[in-house]
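Removed: one protein chain of the complex. Kept in place: all other protein chains.
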Amino acid sequence: MSESYDRGLVEDFGRWTEFSAGMWAWVFHKFTGWVLVGYLFTHISVLSTSLQGAQAYNNTLSGLESLAVVRILEVGLLAVAVFHILNGIRLLFVDLGVGLEAQDKSFYASLVLTGVIVVASVPTFLTGAF
Amino acid sequence: MAERYSSFRSGSTTWLLQRLTAAFLVVVLAFHFFNLHFVTHAYNIEFAGSQARMSEVGYYLTMVLFLVTATFHGVNGVYNALVNQGIEGKAKRAAQIVLGLAGLLLVVQGIRVANTLAGF
Amino acid sequence: MYEHDVIVVGGGGAGLRAAIAAQEQGADVAIVTKLHPVRSHTGAAEGGINAALRDGDSWEDHAYDTMKGSDYLGDAPAIDTFAKTAPDEVIQLEHWGMPFSREDDGRVSQRPFGGLSFPRTTYAGAETGHHMLHTLYEQVVKRGIEVYDEWYVSNLAVTDEDDPNDRECHGVVAWDVQSGEIAGFEARDGVILATGGLGQAYDHTTNAVANTGDGVAMAYRAGVPIEDMEMIQFHPTTLPSTGVLISEGVRGEGGILYNAEGERFMFEYGYATNDGELASRDVVSRAELTEINEGRGIDDEYVYLDMRHLGEERITDRLENILHLAEDFEGVDGLEEPMPVKPGQHYAMGGVETNEFGETCVDGLYAAGECACVSLHGANRLGGNALPELIVFGALAGRHAAGEDMGEALIETGPSEELDREELGVPVGLPSEQSDTAEPAADGGEPVEDVDTRSSEEVVSDAEATEEERIETLLEREDGVNHADVRADLQTSMTENVNVFRTEAGLEQALEDIQEARERYQDVYVADKSRTFNTDLQHTIETRNLLDVAEAITMGALARDEFRGAHWRKEHQERKDDEWLKHTMVSWNDGDPELWYRPVILEGHEETYEPKNRSY
Partner (left out) sequence: MSTQTPETETETETEPEAESGASAAPDHQQRRMDEKRARAEARDDAAAQAATEFEGETVELKVFRYDPEVEGKEEPRFDSFTVPFEKGMTVLDALIFARDEYDSSLTFRHSCRQAVCGSDAFFINGSQQLGCQTQMGDLEWPVRVEPLPHQDVVKDLVVEMDHFYDQMESVQPFFDPDELPDGELDEQRQSRENREHIKLSTRCIWCGACMSSCNIAAGDNQYLGPAAINKAYRFYMDEREGEQKRQERLEIIEQEHGVWRCQTQFSCTEVCPKDIPLTEHIQELKREAVKENLKFW
């Protein structure tokens, strides 16, 4: 049984609403993980401008930092990283077999905490952006 | 029927490494973020500052280790995600090669950057 | 056509044990079953498995309890074999890893059960059957025994000699439910029927929807006499809305029964002043119904079973499953409130007549488990005696079928020369119009006088052809009666008339109803024309089997005018040992059922029994 019988629209109908906490956590963790890898690659390439000398490095960085989009993306990155960290810690506990019964609650806690940290950091991140 | 599950390496090592790197990354990533967004603000970063930080051996080593662990963690994570989607055979082999090379490239380039900043 | 040495029909406890035993004898075995083995109803058994394992207990005591419990309608050779072998078989299960409940010293626990003189019921929580079934299936997997699951066996391939004693069974005909393929299965050495119960003849039952007495009906129509069919056990504690069973373990642990007035009626009304709630099942069932009939029931329907006083710890340790059942199927929290219970059909003591090795009178045909009647339970089965029966006689039948020499059996099988016949004043059997189309002999071929000269392969392929035709006919019909209507009417009548309390008029009424249902069944049609997973077709064929077994149950009940074990007759309130120490036998007789009797054997390999008064 290598392929599943395709139930077409029937298969998908209303399906996503029925995800439970653990599944959402998995989806988010995956998404944030991928974003972080993506960022890691971008990050290193941006920093690579330093190989062409201090001037290039400074120009690139300040050039990017002066863009409002970049600033907003940075907030996004923070959100992604914070969630991945918090949920990652949650997963580490799950791996240790600690608090399995509260796995849904700890997921919600990660979400809330991420929100709080991100909101609190917005002023710092956006200083001088606009 | 065990042969159906033959694999190229034991899953437990990479699984454990993924957790260990994660535990390490929690600390360093938090430090990194805090350092470059709250202590020094990202919009204030200049070559000179980076160079100053990088010249400290401790910091340099931490950053290199950070790079290596993050790369392993990220690349292995992506690979896992692909296997979870059931890739097999050629596709799997290709993923291993591509991801492995990308990771290597990233680490090499990262170290070059670090060296430059540290002024080696 | 498929070919194996031994073919086991049914993947419940009996079938699996038989297959393992035959395989250990070196036979090439296949299990053909309409449900995947782990879905068999053995998995529903809760209470436990009886076996004399400990100091202070002995197999003789177990045998004695069983004989007494049977109300002296059990055959001593069967009972002896059973009680003696059960301990080995139970230990065998333990060695196969079954997760029994344990004592502090790590040995398997035993608890008291109704009708037993020693606490000899081993158990695994309140899910004993589940664990036993899975443990056995695990061994089947280990041995790589072939399983044809979701294959419905619809007929036996038996030769056509006049006298059933001369017939030979060469295999079965089955169809793959999933694809609709009809195929013959040739058995070189033997066919073992292990198809389980027939509770679907009733509408309030603890039995599964798949328990339709297929094996009994198939063997019956192939000429094997069926024995003591009227002996139907009604379990005293089933949930009123679904029939789900509340294990006897609850009473074994100390649960009590009381009526609407809050009286502990087993004692207060003198139904069983010694054993109270732990009296034999028939006694408790009748007590409950008497309470209800006399207006002391709750909602005129049920009584209460209370286990709250046992305390949460003990309940969750030993009866946890009961809490889930009461909650899921009746919405009652067993820790907080008493559970409503009433009697429901539970077990068929009767079935295909076999000797103590599981062999029937037809050569190469065996039966084991609930579908068989080695005559172990007689007129009443003790709680916890069915599961050991599965493994004891399953194993014996398996080994015998695979060729092990076991010597001479003490129990005689098959119609004999001097039949002690009985006529009923009510019509039974096929309605007149059906008799020409009725299968004239065992597998539907032409009857032959002396010897059937066909090769075994021919016998199987002929049977296959007949079966194909029958199914074709059912599928071709465009209009007619839905089997579900017939089945529902049958079930209602059986529950009303052939229940715990039986009256002459009621039994006659039931026979009329069955006769009428038979006639309607002639017009039955299958609405679903698909070959893929056609459950409509399957249920239609099962309904036919239910008609045949229900009729045999009722015939036997009408003829037996005494009160013995589970069989209670309003007009005849005493056990008549002079007249009725004999087994009811029904022979299909090519569509014209015949009722006859065979004496009970009270003298076994080692023990001899004296009928005693059965009081608890």
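Residue numbering begins at 1 within each chain, and the chains themselves are lettered A, B and C in the order written.
Heads up, the rule we're going with is that contacts are C-beta pairs under 8 Å (C-beta built on N, C-alpha and C of every residue); 3 or more make two chains touch, one makes a residue touch a chain.
These numbers were taken from a predicted model, which means no experiment stands behind them.
**Q** So there's a chain missing from this view; which of the remaining chains does it actually touch?
**A** The undisplayed chain, in the complete complex, is in contact with A, B, C.
**Q** Out of C:R167, C:R221 or C:R487, which residue would touch the omitted chain in the full complex?
**A** C:R487
**Q** Among C:S117, C:Q178, C:N293 or C:S455, which residue is in contact with the omitted chain in the full complex?
**A** C:Q178
**Q** Decide which residue listed in C:E181, C:E337, C:E469 or C:D528 touches the omitted chain of the complex.
**A** Here the residue in touch with the unshown chain is C:D528.
**Q** Using the document's contact rule, name the residues of chain B that touch the chain not shown here.
**A** 1-2, 4-16, 80, 83-86, 88
**Q** Touching residues of chain A against the unshown chain: what are they?
**A** Residues 1-2, 4-5, 7-8, 10-11, 14-15, 17-18, 20-23, 25-26, 91, 94-97, 100, 103-104 of chain A touch the chain absent from view.
**Q** What is the set of chain C residues that contact the non-displayed chain in the whole complex?
**A** With respect to the unshown chain, the touching residues of chain C are 35-36, 38-41, 43-44, 53, 87-88, 91, 94-97, 99-108, 125, 127, 129-131, 134-135, 138-139, 141-142, 178, 200, 203-205, 208-210, 241-245, 324-325, 328-331, 425-427, 431-433, 479-485, 487-489, 491-492, 509, 512-513, 516, 519-520, 522-523, 526-536.
Following the convention adopted for this analysis, only the chains that are shown with their structure count from here on.
**Q** What whole-number Å value describes the gap between the mean CA coordinates of chain A and chain C?
**A** The computed centroid separation for chain A versus chain C comes out at 62 Å.
**Q** Measure off the straight-line distance from the CA centroid of chain B to the CA centroid of chain C, and report it in whole Å.
**A** Chain centres of chain B and chain C, defined by C-alpha means, are spaced 66 Å apart.
**Q** Taking each chain's centre as the mean of its CA atoms, how far is chain A from chain B in angstrom?
**A** It comes to 16 Å between the two C-alpha centres.
**Q** State the interface residues of chain B toward chain A in the complex, per the touch definition above.
**A** Against chain A, chain B makes touches at 19, 22-23, 25-26, 29-30, 33, 37-38, 41-43, 45-48, 50-51, 67, 70-71, 74-75, 77-78, 81, 102, 106, 109-110, 112-113, 116-117.
**Q** Contact residues on chain A for chain B in the complex?
**A** It is residues 30, 33-34, 36-37, 40-41, 44-45, 47-48, 50-51, 54-55, 57-58, 61-62, 65-66, 74, 78, 81, 85, 88-89, 91-92, 95, 121, 124-125, 127-128 of chain A that touch chain B.
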